[in-house]
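For this depiction, one protein chain was excluded, whereas all remaining protein chains were kept in their positions.
Let's look at chain A:
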């Protein structure tokens, strides 16, 4: 699956990961490797386990068997070591989850100040630079509820980036957005991909997958069914499940 010339250690490595929600086997023997700089896009029908898979990487979901390694180290259980690991893995949620009682600047600087022990002045300087990068330099003092969905999601991306993460994960980042706001978020994500950020993206945006992904991982019913570069996957899907899925999402 990996090209043989690379000798780097994988940034994320899942092997034989299984997870159940009650009787439902939501992740079935999942093997997945993410190399530094790689952009992995997870697609598949609703309920196929993509979000759950993504959330196991920073242990927002625990697993029942198998193992998850981030940066060569097994994922720690609860406690300080896990918090430390999470600080290196940025996460963007479907519903933004900005801290409702803090303004935009405070949302972005909370992690750097509390976790990285950065001074307030330094953290704010960097936060403003990040806001500039996501096109929201005039919103530093606004509260989340005063922003549109697209703006909130761009702030959430800036909040993740403020920790200088090794990996950014996006869990359906545009699914809760009005259609006219989707592109402003995808544009920021595509810039990140171009700049070499390692990314794991769960999305239904096929256009984004085609343009930005290094690898498309297609999931169905808790299994990884197909892994391929986007051009191969979209133009020449190998499995019946993938062909069926693509015929439904690409037909209109």
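Everything that follows uses one rule, which is that a residue touches a chain if its C-beta (ideal position, glycine included) is under 8 Å from a C-beta of that chain, and two chains touch if they have at least 3 such contacts; residues count from 1.
Just so it is clear, contacts and distances are computed from a predicted model.
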Absent chain [UniProt protein name; select from "Transketolase", "Na+/H+ antiporter subunit E", "Glutamate transport system permease protein" or "Spermidine/putrescine import ATP-binding protein PotA"]: "Glutamate transport system permease protein"
Touching the absent chain when the full complex is considered, from A:58, A:174 or A:203: A:58
Identified contact with the non-displayed chain, of A:10, A:44, A:160 or A:173: A:160
Options A:110, A:206, A:227 or A:246, residue touching the unrepresented chain: A:110
Residue numbers in chain A that touch the chain omitted from display: 58, 60, 78-80, 83-91, 93, 95, 97-101, 110-111, 114-115, 143, 145-146, 156, 159-160, 163
